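Each remark here refers to the structure printed beneath this line.
Excluded from the complex is one protein chain; the other protein chains are retained at their positions.
Our next item is chain A:
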């Protein structure tokens, strides 16, 4: 059984910090299908459209009929462990830091046998539930879980390399002035985060929820470079998860604005703000990506699903979201081994979507989704019916979605 992970110990200042090395990361374009599925927490493999054979490893032609049409489909995740081995010596620098490391071969119920990392509670010859996870390189890998949940299984050493459990970690929620940041801070406290810092800009301006704010309030205005750098100087080395909850939603298309003043404010909050956060907090978080039992692990962006394609009634806002999404994709490359989690949301249940009919995303629902994503190691999620629908239509055909939304 997994041993319960004790809370983080204070670091011995005389010992060097473990470097944030990455596991091997090169993949073929085809194999990146595993990564895309892992990022969404789906167990998907290529399935031959002609004969139905499930494929592994990813390939260009069906192993059974040589058919070339091999779409990625969710497949049954059950299987049996048929062989296991414990790696004790390896030339790979990342795994050398982490030996012994258990791997095994799992015969999947859906056909193929796969090489997988093994959760500590997987027993020889036992049933397993196969999952696709992102490793510290951000690549999709197989992780076999025990057939049934076990107590404290979240604390397994190998599994923790692929998840971002907030328990015992310190979290910076960048904006506590809105209900979404407030719910996020509350949720992290409830799941046992070791500390929750909540940024508040313009402290001279009262705001709703101020009296009930959970967590330790810190001054932070992500539109002010100096403010971001001052906080990073005092807090940067004491944060393992950063959640950017700064929202700046204003309705309006391009023509009815008449100026770029509001758009500039939107860009400051939505695009330059995360850039400032990344420049100030990114390097130190990344450098602590393998530090101790609770290393820095995640960078969370809350983005509108209209970043994928704009709805004209929020056209200017959507453009800033597209910029922020692009920034987030680049951050993934630069912040590894950190996980960059992009939570795409539909219309929020706030004062700026008064004219938008339900369903709308409530603060507690967003917080719960983000927490689930962190614990499961998910990097791409869509929160709420509208965001999920937009994402599905975007995957189907991005051009069609843009046309559909433009048609109103």
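Everything below uses one rule, namely that contacts are C-beta pairs under 8 Å (C-beta built on N, C-alpha and C of every residue); 3 or more make two chains touch, one makes a residue touch a chain; residues count from 1.
The criterion applied here is as follows: contacts and distances are computed from a predicted model.
Protein name for the hidden chain, per its UniProt entry and selected from "Polar amino acid transport system permease protein", "Fe-S cluster assembly protein SufB", "Cyclase family protein" or "ABC transporter ATP-binding protein": "Cyclase family protein".
Considering the whole complex, the residue from A:265, A:376 or A:404 that touches the absent chain is A:265. From the options A:125, A:226 or A:396, the residue with contact to the chain not on display is A:226.
Considering the complete assembly, chain A touches the hidden chain via residues 202-206, 221, 223-227, 259, 261-262, 264-265.
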